[in-house]
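Not every chain is included here, but those present sit where they belong.
The chains carry the letters A and B, assigned in the order they are written, with residues numbered from 1 in each.
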């Protein structure tokens, strides 16, 4: 009988006061943008994107939110949690491309994982735009600074670091480069929507990670179905192309809660 | 070749999305239709919204799927909106589905869901995962089946199908009771009770501990239920449980089913599962010189 893995936490890194990265020694074989379902027995099981995966070890960068993530934050190395996956689609990995990565919140995690895939590949140039409320909440500055072909652009709401304002303010100026550009984005949905709009206006390729409430993660329950196509974001997403995102009129407008009831953004 | 007439309504093929798979949204139901099914059943809804159990609520294995969703749903009122939306984008046959805690409540939900343009109403008396919550399991209680069927029949504007449990060893007798109480069809079967224990955590995998087993493991059990029921009732049967291939589908028709519910197969064969099954059915039918499903319905009884 196949079953979800039950893995000990190998290492815990405190990223900010409410963000930790949990590392597990396990050959997960995931691609950037994919997610796992993390289970704490007796409590709950929820989706989290991979922030790191080098084939031997993978990591999840987790924001403290509610019951599950709080419990997770109380665990120590050696404690075990259930891991099922990897599930879902991933960001394209293309040679000879100018990547513009637009990250908000924990979106920096999967995009950081993506960026590291290009370490030392000179034909790929990365502009990485990361945003947060203030400089204490910016993620992965050090990690990203190690990637030589990556240029980091920061934005904070309060101006405590980098640009004062939105990440999207920084996006348009970067679009006018020679090389073929691919914008990839992961973060709060309204930010993503704005990124998509900008890419549409400028006719630039784009990939968006769309998160919906998930139960099964495997395309059965329909919990993560998105209007008007009705396709499941756990199998056809989370990462979707610009073309697909443009058909998803629900994107940036509303999502559904656990009962399936609509919640407007 | 696969056209099927069910209680006066024409289905382009007998494959219907089983209740609870791919949820409740109009778009999701419509997507299943695009993937080839002949009709859709909505996830069962209750009077009030229910969040359901915490996760894990379901999990897939090599040869079965198990779930204990806790009948999460947005409540009948929100569901009616989605169903109206659905009929705005598709004229395919639409089967509503309801559950409740008492016969009276069943009647109430039936009345409410009939505000939506459903073609049929399935009555889910057989979910194995909420039994304790609602007292004695209805599915094993002849009196309860009778009372619920009568209530729903009286409240519903559309033909009703009572959905039975394979855990009832006398499922054929229960079908007879439902028929006598006014059921227009029988859906057989819901999931069978089961459990998965995760050995490393030493705990049941599902938050609800027990769950309902579906998928290939359920198929031989469901087939026998349909075979037995067909012997005893005159009303049509929506054969459901583990149908994964065209061969399974035809076997279910030979046991006596008119429509075929397909759910977990989407886990085993992907989104396009209905299309795949329909093509396989047609291929076997051509090989075996079967011109219509009518020709072979119930033929395993000869």
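The criterion applied here is as follows: a contact is a pair of C-beta atoms (placed from the backbone, for glycine too) under 8 Å apart; a residue touches a chain by one contact, two chains touch by 3 or more.
None of the values given here were measured: they were computed from a predicted structure.
Counted over the whole structure file, the protein chains come in the copy numbers A x2, B x2.
Here is the rule we use: only the chains that are shown with their structure count from here on.
Remark: chain A and chain B have CA centroids separated by 36 Å (rounded to whole angstrom). Taken in their complex, chain B has these residues touching chain A: 20-32, 43, 49-52, 54-62, 65, 67, 69, 72-75, 78, 89, 196, 198-201, 203, 205, 207, 263-264, 266-267, 270-271. Against chain B, the residues of chain A that register as touching in their complex are 1-4, 6, 37, 39, 41-46, 80, 82, 84, 215-216, 218-223, 225-232, 235, 256, 258-262.
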